[in-house]
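The complex appears here without one of its protein chains, the remainder shown in place.
Going in written order, the chains are labelled A and B, and every chain counts its residues from 1.
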Amino acid sequence: MKGLVFERNLPRFAASRVVSAFGGSGRGVAVGPLRLTDVEPPELPGPQWHRVRPLLAGICGSDLSTLDGRSSRYFEDVVSFPFVPGHEVVGTLDDTDARVVIEPVLGCVARGVVPPCAACAEGRTGGCERVAFGHLAPGLQIGFCTDTGGGWSAAGLVAHDAQVHPVPDEFSDDDAVMVEPTACAVHAVVGARVDPAHTVAVLGAGTLGLCTVAAMEHLAQPGQLLVGARYAHQRRLAEELGADVVVDPGQLVRAVRRSSRSLEASRTLTSGADVVIDCVGSDESLAQALSMVRPRGRVVLVGMPGRVTVDLASLWHREVAMAGAYAYGTEELNGSSRRTFDVALEVVAAKGLGRLVSARYPIDRFEEALAHAGAAGRRGAVKVVFDLRARDRHRGTRPSTKGPVP
Amino acid sequence: MSPRPGFVLEVDRSTPSTLFWHGEGYRLEKLPVGSRVLYAPEPVDALSDPVSAIRRALQEPLGDAEPLRSQLRPGMALTIAFDDVSLPLPPMRAPDVRQLVIEQVLEMAAEAGVDDVVLIAALALHRRMTDAELRHALGGRVFDAFAPHGLLWQHDAEDPDQLVHLGLTDQGEDVEINKRAAASDLLVYVNINLVAMDGGHKSVATGLASYKSLRHHHNAHTMAHSRSFMDQHRSELHSSNWRMGRLIAASGVKVFQIETNLNTDTFPEQFRFLQRREWEWTARDRAGFLASSKALQATPERVARAIFHSIRAPHRMSSVQAGEVEAVHARTTENVYAQQLLEVEGQSDILTMGLPYICPYNVNSIMNPILVACLGLGYFFNMYRGEPLVRAGGVVIMSHPTPWAFHPGHHPSYIDFFEQVLAETTDPAEIGKYEESFATDPWYVHLYRTGNAYHGVHPFYMWYWCAHALEHVGAVIIVGGDRAAVRRLGFKPASSMADALEMASDVVGRDPSITHLHSPPLLMADVR
Partner (left out) sequence: MTAVQRVMRRARRLRPEGLPWRAPTWPASLERAAPQRHLGVDYDTEWTRRYPARLARAIILDNVTRPLAHIVASPEVRGEEMLALVEAPAIYVANHASHVDTGLLLSVLPPHVRHKTVVAAAADHFFDRRWKAHVWSLVLAAIPIERHRVNRKSAEDTAALLRQGWNLIIYPEGGRSHDGWFQAMRGGAAYLATRTGRPVVPVHIEGTYRIWPRGGTRPRRSPTRITLGSPIVAAEGEDARRLEARIDAVLATMADEARTDWWTARRHAAAGETPSPQGPAASPWRRAWALGPDPHGADEDDETRWALAED
C-alpha cells in the first residue's frame, strides 16, 4: 500500500532546505527526503492499541517546516526515522468501523511508562517528559515516530485507547480533521488567560490563527480582538469568526495603538494589547508582537517557531511575559477539568470550522499538495489535506454543521 | 503691457492640446471639440516700492482705526501674529511679504520703545513650522532677534494655559483663542491673501483658535452649506467666523489687521510655460516642457518632490491695506476678485482639472490621497461664485498620481484616518462619530505639540472640505492615480483621460459638455 515516508538522508535534507529557501515553502519536496513508496501497516505495540484507517489527514505548518529543513535541531532527539508524517487524522477504527479523531501526543500511558511522569499524571500529556523513552521508539507524536505509522499513508496507523476520540455523527469529515489544530488553539487561548476586559491581538491568519480567533471568541470573549491578516480571504474569514478589527499586518500596530489610545516611544507602544498571540513565529512577527503588547502583558507563541533573533530589551524593561503554547492535554475551564479535545469538538461545532478546509489531494499528488499548503495564503487557501477515502465513497457526504457547503 | 483679462476658450479642431498638472509633473491632453477651457486673468502688476506702500498703509489705516505709530507706547504688551507656512503657494522668493511688513512694524515699535513684543505663528490646528521655514517667512533679522530669546511662539491649541475662553456668540458658538493675543494691548495680524476665503475675521477667529472653537464651523454641515466658501455672501464658514470675530472685538481685543494681496505670477522663468496659453508657446517653452517632463518621468518620486518643493515663486505684493478688520478685508476682497474673477456662462456636465504637487497642507511634504481629494473637491471645486461649474449630478475628473504615500511626521493621523475610517465609510456626515477619538488621542496631541504634525482631527477637516462637492456631483474620477488609493477614497480610477471621459458618459449621458479649469494661475469663476 502506498504511503509517504520521511527518511534520514542528510544531503537530501540540505537540498530541500536550499530549494525551499529559493522556491518557497513546500517546494523542496521533489529533492527532499520524503518518498512515495510501499508501506507495511505498522505492528500493534500492545493489547490496548487499535489500527486506524485514515479518511483525511491534514498538512500542518510543523510538517512543512520539517520537510523544508527549517525546523530546529532541538527536535532531533524526539523524532525517530524513518517515519510516516501526518498527525491531524480523522479515520475509522479497523475493529469497530467507528469514526474517530486521533490525539497524536505519545505520552506515558501510550508508551507504557509506569508510574507516569508528573505531567501525564495531571493529564497534561503535551508536557510529557518521556517522549523519548518507554517501549516505543522516540517520537513526540504519531506522525513523528517510526513505530506508529502516520496519517499520510493508506496503510494506516496505530493508536492507543487514550488517543482515540469518537466523532459525533453530525460532523463532516472536514469538521473532524480540523479538531486537532483547534485543540492547539484552545490550549493556547486557555493558557493566555484572557478576560473580557482585555484587548487581544492575533498575528497571522492561517489555519492556526483563524482557529485561535474562533477559540478566543467562543471561550474567552475579549473586549477587543484585532487580527493581522495578509490576504483578503483570511480577512473575510477572521471577520466571520468574530474578530472586531481585521487589518493588513503592516497596519496592525497602528490599529492596536488607536484601540488602546497609546503613545509611542522607541518604536514600541507605551500601552498596548493585553495579550498578543503570535501564530507566525518569525523574527519580524516576534518583534512586532513585542512592540504592541502592553507592559506586563503576555506574548503567546502558538505554532512552531524556528531559530529567531529578537531584541529582548523591551521585554525586560516592560516586564513582558513570553510563553510557548504546545499541543494539548487537559484544561481548567470554569472550575472543571476537561480534555482539550472535548473542548475542541465543541468549538468546531459552534464555529463551523470545517469550512477552513480548502483543498483535498490524493497521496500520489503529494508534491502539488505540499506546494499548495506552503503557499496557502497566496493561493486563497487555508487548510490543505490528504484525502485517503476510497474512490466509491463520494466526497463531503455529511455537510458541515455551519458555514457554506464547500 | 497691461495684464490681459481671463477668458473662456471653446475648443475647436485647431486648438492645440491643453496642459494638465499631474502632481510632480504635467501632461498635455486633447480635450474634445466643444469643451470650454477657462483661462485666468494674467498677473496684475506688483508694487514697485513695497516698503513705502507698507509704511503708508500703516500710517493711513482704513476704517475706524488710528495710525499704528500712535497706538505704540513704552510699557505696552504688543503681539504680532502672522499667517503660517500654508501661505503663499508655492513659497515666495525672499524677501517674504511677512518679513517686509513685520520689519516695518518692529521699526515703529523700536522707535516707540516697546519692550514686551511677542511674535506668534497663527497655526490653528496646522503643524508647527520648522526653524528654516520661520526664518524664510520672517527674514534673518527678525528671526535672530526674537527666536533665541523665546519670543517667537507657535500657537499651541492644546495647551489650556495658553487659551482663554471669551464667550459664546448668539448662535452658541464657543470663542476660545490664544491667551497672549487676547490679553495684549494691541494685536497686529499680518496676513497674506491668496484666495477670497483668507483674511478678515478668519485670521484671528480661526488662526489663533482652539478645537473647541473650530468645530463649530469646521464640520460637514457648515461646509455643505457654504456654496461656495470663497463667496462671502453665501458661505456659512464666513458668517460663523464673522460672528466670532465680532465677539472678539467686543471683548476688548484690539486688532490692527494688515492684509496684503499677491499677484498670480506663480512660477519662475524655467516653468513659465505652465502659465502661458498653449497657442502662445514659443520654441523655448516647448523645449522646456519636453525636457522637464521627460526628465521628471525618469527621476524617482523623492527627488522629483524635492525639486518641486524647492521652487520659490516670483509672486509679489500687489496691494497692502491696514486698519480695522472689516474695512480692510472689503478692500482686499475687491482686489482678489479683480485679479482672479472670470465670468462664465452656465454650468457643464463634466468639470476637469489637473492637480499640482502642492496644497496648503503639504508644503515641504508629501501629498497624500486625502489631500488630493481636498485640493480638487475642496479648493478647486469651490473657486466659484453663483453656481458650481459642474451641474448637480455631473462628474468631476481630476488628474493626479495619488500615491498611497503619507508623511509620517507631518500627517500621522491621516494614515489612521485613511486606513481605518475611510475603509468603513466615505460619507462626510458619517465620519463624525470618530472625530472625537481622533481629536483627543494623546499621541496625536503629543505630536502636534512637540513635533511637526497636523492635529489629530485635521484629516476630518480635509474630508469636510469636500462635503459640498460630494453632495453635488454624481461621480468623481481620478486619471493616472494609484488604483487602490483612489478606490479607498470612494472615487473611480481611470488610466487615461479618454477612459475617464468614457466612464463619465455612463453617468452624465452621451456627448456631455466639458469645462476645464486651466491652472496655474488661480482663477475664480463667476458662473451665471
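In the analysis below, a residue touches a chain if its C-beta (ideal position, glycine included) is under 8 Å from a C-beta of that chain, and two chains touch if they have at least 3 such contacts.
Worth saying up front: this structure is predicted, and the values here are computed from it rather than measured.
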Who does the absent chain touch among those shown?
B
Per the whole complex, from B:311, B:330 or B:405 the residue touching the absent chain is B:311
Which of these touches the unseen chain: B:65, B:106, B:351 or B:527?
B:106
Thinking of the whole complex, not just what is shown, which of B:364, B:399 or B:413 touches the missing chain?
B:364
Decide which residue listed in B:140, B:160, B:393 or B:451 touches the omitted chain of the complex.
B:140
Residues on chain B facing the left-out chain by the touch rule are 93-95, 106, 110, 113, 115-117, 130, 132, 135-136, 139-141, 144-146, 148-149, 151, 268, 306-307, 309-312, 364, 409
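What we mean here is this: only the chains that are shown with their structure count from here on.
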How big is the gap, in whole Å, between where the Cα atoms of chain A centre and where those of chain B centre?
56
What does chain B use to touch chain A in their complex?
415-416, 419-420, 437, 441-443, 446
Give the list of chain A residues in touch with chain B in this complex.
247, 251, 254-255, 257-258, 261-264
